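Structure in structure tokens, see below.
One chain of protein is taken out of this complex; the other chains stay put.
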Amino acid sequence: MSISETYVRYRRTLGEEPLAIGVVLVALWMAWALVSGLWTGGIRVSSLASLVWDGLLRGLIIGLAGIGLSMTYSILNFANFAHGDYLTSGAFAGMATSYLIAGIGENSVGALLLVGAGGSVFGGAIGIGVTTSPIAVVLGAVVAGVSTIALALLIDRFVYRPIRDESGIALLITSIGVAFALRYLIQFVFGAGVRGTTAAGSVPRIDVPALDGTFRVTAHDASLIVVAGGLMLGVHLLLQRTKLGKAMRAMSDNEDLARITGIPTERVIRTTWIVGAGLTGVAGYMFVLWKGTLGFNDGWLLLLLVFAAVILGGIGSIYGAIGGGIVIGLTASVSVIWIPSEFGRAAAFMVMIVILLFKPEGIFSGRTTA
Amino acid sequence: MSADDLRGRFSGLFERDVTLALAVLGTIYLAYVLAGVAFGYGLRGQLNSIANLTFYIGVFGMLALALNLHWGYTGLFNIGVVGFMGIGVYVTALVSKPPVAQGGAAQVGGFGLPLGVGIVAGVVVAGLFGLLVALPALRLRADYLAIVTVAFSEIIRFTMMSRTFQTFTVPDTIDLWLFTVDPTADTVGLGGGGGLILNYPDPLEALLRTLFLWEPYMGFVGFVQRTLIPNNPKPVIDGLVYGILLFVCVGLFYLLLSRTGKSPFGRVLKAIREDEDVANALGKDTDRFKLTAFVLGSALMGLGGILWYSSRGSITPPSFRPNITFFVWIALIIGGAGSNTGSFLGGAIFAGVLYEGPRYVKNLVETAFELGDAPGNFGEAVAPMASFDPVPFVLYTLDSVSQLRLVIMGVVLIWLMHNRPEGLLGHRKETASSIDLSRPGGEDASNAAAAADGGENR
Partner (left out) sequence: MSESDDTTDGSTSTEEPIENDSKPVETDSETAEGDSTAADEDGSPDTTASERTPDTPEDAGVPTGSTPLEVEGLRRTFGGIVAVDDVSFDVEAGTLTGLIGPNGAGKSTTFNLITGMLEPDAGTVRFNGEEITGLQPHEIANQGLARTFQIARELEEMTVLENMMLAPKGQVGESLWRSVMPITRDEVREQETEQLERVWEVLDFFEIDHLADEYAGNLSGGQRKLLEMARALLTDPDMLLLDEPFAGVNPSLEKRLLEHIHELREQGYTFLIVEHDMDLIMNNCERVIVMHQGRVLKDGTPAEIKESEEVIEAYLGGEV
């Protein structure tokens, strides 16, 4: 064997084997820590179940927001750093609607529209909740989606479309500008404070038994699952059953080819924004309804996790985004069993970094957008 | 060819850059001073605002220069700038904070080494973290590298905030390989969410004492007190002198980075930016160059962080949010990625116009006019508009200027990417070579060439 052949093998081994070995070792250690923890009672089954449940729901939100990011990333070829702030916009628009419907009559319209900026109205006081004000919540979710679509189309028309032929990097930098402008405009109008949005105490809940205790499932958990599941199914049908969906899949695979074969690219791009932004807006609203607080930074703080999910699932794959979202959500929640709780998000980022380094096409990849 | 001629050509370029820099700085300073005069600022207020302006021009100039090495020269899309800054200043604090006495467990101390050691340690560790990030990540596509670096800077911030790293107890003796260390430190750490109090000697004072300039300096302060500012002039003078110090540092950054750029090394970096495969096919070990450039840039960002925060009395994790990274990016894009002079000018314009400008306007207006209290929220600000009373809205706007300037920055960034993505000086030819590349001896030819491209040479 010649030296250079050995060298080739060495390089290949270096690239792939240690990852596998490392992953296996970490997984073994984690499994051991978990089993021994459960055995000795250091970790309660019920608290584990509660973490998993929390991670799953968080993952659904991340996945729902991730579909939009993944679609724009693959079809428009850039990482949209303003995506998180689309989420925030949706949350504020939706919550303003819910406040207005639930609280009209007893409170000033301005205070309601500003989602109680400066403590003028409290979400708990006007009883925002899926059981206490179902109409307000449903309409809020719809408005969240619609207004985010409008916003995304407006921004696309004036910001992204004029430079669509530039490199993905130019668009990425531009999107940072959009993110700044949006986020701080929201802060300017709605204020910097984080407000409670739901009547936290009055949300119906059940305690699900889990061996040594119970974990809690609330009505908002259930509504999140229904909404997220329904929308994901809807996107699946859109992409698989409609002509436009097929065109979108083709675009995401190869834009030039799609253009040559006569796929109406502008229409596909518009649809991409509509679907992506709609899902993102609703995800933002459901996120806020579920966690019960709303601040101008919410979307930005979620953005890197959404990126993590999209990369994990493979850019362009909507099922990958959903799967990646759930994995990332679970990682951020459940990882506190093994590491200090401050590093839950850091763990999710590490998962993303490792994937980017060793398998940048994502773990659910294979076919894009399908 | 004559060496004189060569030198002449060089100093010509140099003079042009210096003229440009002085013109931009002069305009900014003049605008500040004139505005101050117009709104009736006193001498103290004027000097304070100038010191403040100088500080931000200095730090943003430095950071934009460091980022230019990554992005402008090498094409490495690093949006984790603030992470390296944070590492730099936290390590400096850890090394140079005085040890806390035994039993003072609530307080976080440091190793009590001289500030100079702390600064060097901070820069070195920032560079090492650069290496840590770069080793695996440099082969990534630009947008992936961006996501990895921003995630890295957030992990750094989580670490600063975490309770886990809040305090450590240092053992009484540490056995190293050859010798035993007996550290004076007892409890060290990153301080968690509360941050760290930087209770080491004031950096300016430490520096002046080292240079034996402390006594003359105090004499000067006394002189100013007797003649110009009777009431406690030291903070004002400290600020101004620190600003001058920062400018000296910017000069050193510039010297280092323009030498780096104008060299075969810088040429390879540029080639990597343009097309890494080509550089590789020409026999350049591109990984090595990228690594070196990334580590140097990260270390300089660490130094930038140290110079920014180490004189501030305390540091807290929220200062190290990704926003700072984006500020530096905007500064670089204003100035023009790829040009060192442009990077500094971008830093200066960003600091003077976008970062400090709005706040300065607010201060001026508040000094000049007796203004009532601003409304507490947007609703109260807008409601009176119905009765054609714009005052509450203006007050609210003025009061929110800190946030609004970020909106302005975002809009400016979008505008730049649409209309002038190359920034002020991005397309200028800053030839990457240590020598003048015109035809040796062939005066006519090179003159003709210079004339020919004079038209598009900005």
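So that you can tell them apart, the chains are marked A and B in the order they are listed, and the count of residues begins at 1 in each.
Note that a residue touches a chain if its C-beta (ideal position, glycine included) is under 8 Å from a C-beta of that chain, and two chains touch if they have at least 3 such contacts.
These numbers come from a predicted model, not from an experiment.
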Given B:Q166, B:T184, B:Q225 or B:S263, the one touching the chain that is not displayed: B:S263
For subunit B, residues in touch with the removed chain: 256, 259-260, 263-268, 270-271, 273-275, 277-286, 289, 292, 296, 338, 427, 429, 431-435, 437-440, 442, 445, 449-450, 452-453
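As a convention for this text, only the chains that are shown with their structure count from here on.
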Whole-Å separation of chain centres (CA-atom averages), subunit A against subunit B: 33
In the complex with subunit B, residue positions of subunit A that touch it: 78-79, 108, 110-111, 113-114, 117-118, 120, 159, 162-163, 166, 168-170, 172-174, 176-185, 187-192, 304, 307-308, 311, 340, 342-343, 345-346, 349-350, 352-353, 356-357, 360
Touching residues (chain side subunit B, partner subunit A) in the complex: 77, 136-137, 140-144, 146-148, 150-152, 154-155, 158-159, 161-164, 326, 329, 333, 376-380, 382-383, 400, 403-404, 406-407, 409-414, 417-418, 421
